[in-house]
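The following block contains the structure, expressed as structure tokens.
Below, a portion of the complex is reproduced, with chain positions unchanged.
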Amino acid sequence: MSGLLRREWQVALRAKGAVINPVAFLLLSTTLFVIAAPDTVSSDAAAGILWTLVLLTQLLALDAMYRRDFDSGVLEQTLVGSQVPFVAVLTRIFMQWLSTGFIMTLAGPALGILLGLPVETAPAIALAMLLGTPALSFLGSIGASVTVGFSRGGVILALLVLPLFLPTLIFGAALVAAAEAGSSVMPQVYALSLISLIALAIAPFATLAGLKISLEMQ
Amino acid sequence: MLGVPPMLTLDEIVCERDGRGLFAPVSISVHAGDYVELMGPNGAGKSTLLRTLAGLHSRYSGAFDGVDCLFQGHRLGLDGLLTPLENFAWFVGLEDQDEDRERCLDALQRTGVLDKAYQPCNEMSAGQQRRVAMARWLLSSRSLWLLDEPLTALDASAQQVLAEIIVEHCQAGGAVVCATHSELPIAQKRSLKLEAFQSKADGPALGGDQSGESFQE
Amino acid sequence: MLSTSLKRLWHKLGSPRWFFALTENWVKAAGLSALVLLLWGAVWGLGFAPADYQQGNSFRIMYVHVPAAMLAQSLYIAMGVAGFIGLVWRMKLTDVAISACLPLGMVITALALFSGSVWGRPTWGSWWEWDGRTVSTLVLFFLYVGIYALREAIADQDLRARASALVAMVGTINIPIIKYSVEWWNTLHQPASFGLTQKPAMPSEMWLPLLVMVLGFYAFAAFIVLVRMRTEILNREMGARWVRDWIQVRSER
């Protein structure tokens, strides 16, 4: 149990830059965006743009989520005769969120300002991402588990999970927009929390099933 | 051994791929202390059978029943970024034991890669990685081992160690099923041969309309 | 015949030991001039240069900002050149140079960004404006980070050297394109913001200290790079005899 968590840590640290990189990518794509479409840098669209880029960043990270373990056979060992496959999967998902969603949450407010959001909305951005990103990791994990066996999983994965990300995207953007308009954000808070909870409820089982299917492909 | 339930029983089992059986039905019951050598030409279905017994391949007819097993496939299941000790810590974590540094080092000593204990696995040679994987078996509490061509990449001395480890495991009341092409130097062995069907056509027709597929797609 | 002698020359130039001996005195020179120039420029620029008629004293940030911005670019180009030499002539030394320039370049670029945005607060009224120079500096920073991440990811020294050399080279080839396109884009989209698009016509008592500061920054960079290169060389050649001898000589002094 502790062994599982520790390993995730070690890998995260060992696979250099795995932690800093998502933020770097997010920052990078935000920049591209503003450069390509400077006129969009108006606070009304900023929230939506930010969230879209968060989704795409998450997508990029998800593709690598299980691939190493699949290729090295670590996945087989995780599922065969293990006492705690469920825990193992949960640990992995949690670490994935920590190294993407959580980090992005920390960077989110700064990027929002970069995109022209008023400074006052910073807490709202952080809140929205804190509540929303877990859903991305949980749902994404399902897609990643099913596509890990494919040679060109990347884009198929995108097709599978992006639709699932849609609600998070909408409410996340709405929360920030509401905060900006000065109206209450509670509805969006409830919505995001609910989505994340549902995702949490189904993800581990679905992921386990997906991984089993992928392992049968060899 | 009477009265003791077997650790693993196969009964008329046939693994299937693309809807056709791979080999003539096999039945065997493996008891504590047995070392079973799984033989057969390339493509006979050894790996598939082992994966089936490990629960990694669900397309089969017939039935099998067995205790928790330790599976060692073609892919070693070591995390290349981690050192052997870190890999072990994770592995015993899977069995919900907590690690014992001493045992880990002894195991590495036994398989002759103690000097690599603190080096990431992807910085080792093929044989050294195999040796690390071997050391891991010694830490497992599972009594049934399923090994797929464990001799691969091992030099003479390591092959000797492998044989000893297997024998000891059997004497300690474990059982080993091992797919291999070159026989291990082990005295007491049972051998399980996978007979390929004479011709593909003889395969049990499960939805014969698919019979072409194995050649086309 | 000639080619072999040339090869030998290059090997000599590329040999860390030779470089180490050569730069023994350069370090002191660079360090000293950096100290003098920076002190002189700082006192002059911050103390005596007249306040700007528009910006008041906030313009004095220029004395940090402009040299930093210039140095940031120069350091990256230096890396690119080193990378090219390293790839073509397989020199060990060039990677030492890259490893010395990289962190300094990142810091200096960050300094340019920071000083710039601090300056932006009073002049633009915002911490950040999407402007030609700001963008090209930001992208430059990303280029640095990219190479840094790459180096972090490769364990083997030799491979790390070749990979980062290659990437630095390709990046350098692209820098002019990036700068040009961004400047062009800037004139296309952005209203020209003060002090960036057209050089402010400064009185000489304003830009002379700037010149001194620029020189000081470059001297400082030379100092840091040399020191880092020498320590790196000692690290890598630890086994070699000449290092032990050198250390002995040092300890006997």
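By written order: A, B and C. Residues from 1 in each chain.
In this text, a residue touches a chain if its C-beta (ideal position, glycine included) is under 8 Å from a C-beta of that chain, and two chains touch if they have at least 3 such contacts.
The structure presented is a predicted model; accordingly, all values stated were derived computationally and were not measured.
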item: Chain composition of the complete assembly in this structure file; value: A x2, B x2, C x1
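Throughout what follows, only the chains that are shown with their structure count from here on.
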item: Topology of the chain contact graph, where touching chains are joined (line, ring, star, complete, other); value: line
item: Innermost chain by mean C-alpha position; value: A
item: Gap in Å, rounded to a whole number, between the CA centres of chain C and chain A; value: 36
item: Inter-centroid spacing, chain C versus chain B (mean Cα positions, whole Å); value: 57
item: Numbers and ranges of chain A residues touching at least 2 other chains; value: none
item: Touching two or more other chains - residues of chain C; value: none
item: Complex contact set, residues of chain A against chain B; value: 1-4, 6-7, 10-11, 14-15, 68-69, 71-74, 76-84, 88, 212, 215-216
item: Touch list for chain A against partner chain C, complex; value: 16-17, 20-21, 24, 28, 31, 34-35, 38, 41, 113-114
item: Residue ranges of chain B in contact with chain A within the complex; value: 54-59, 68-71, 73-82, 86, 89-96, 98-99, 120, 142
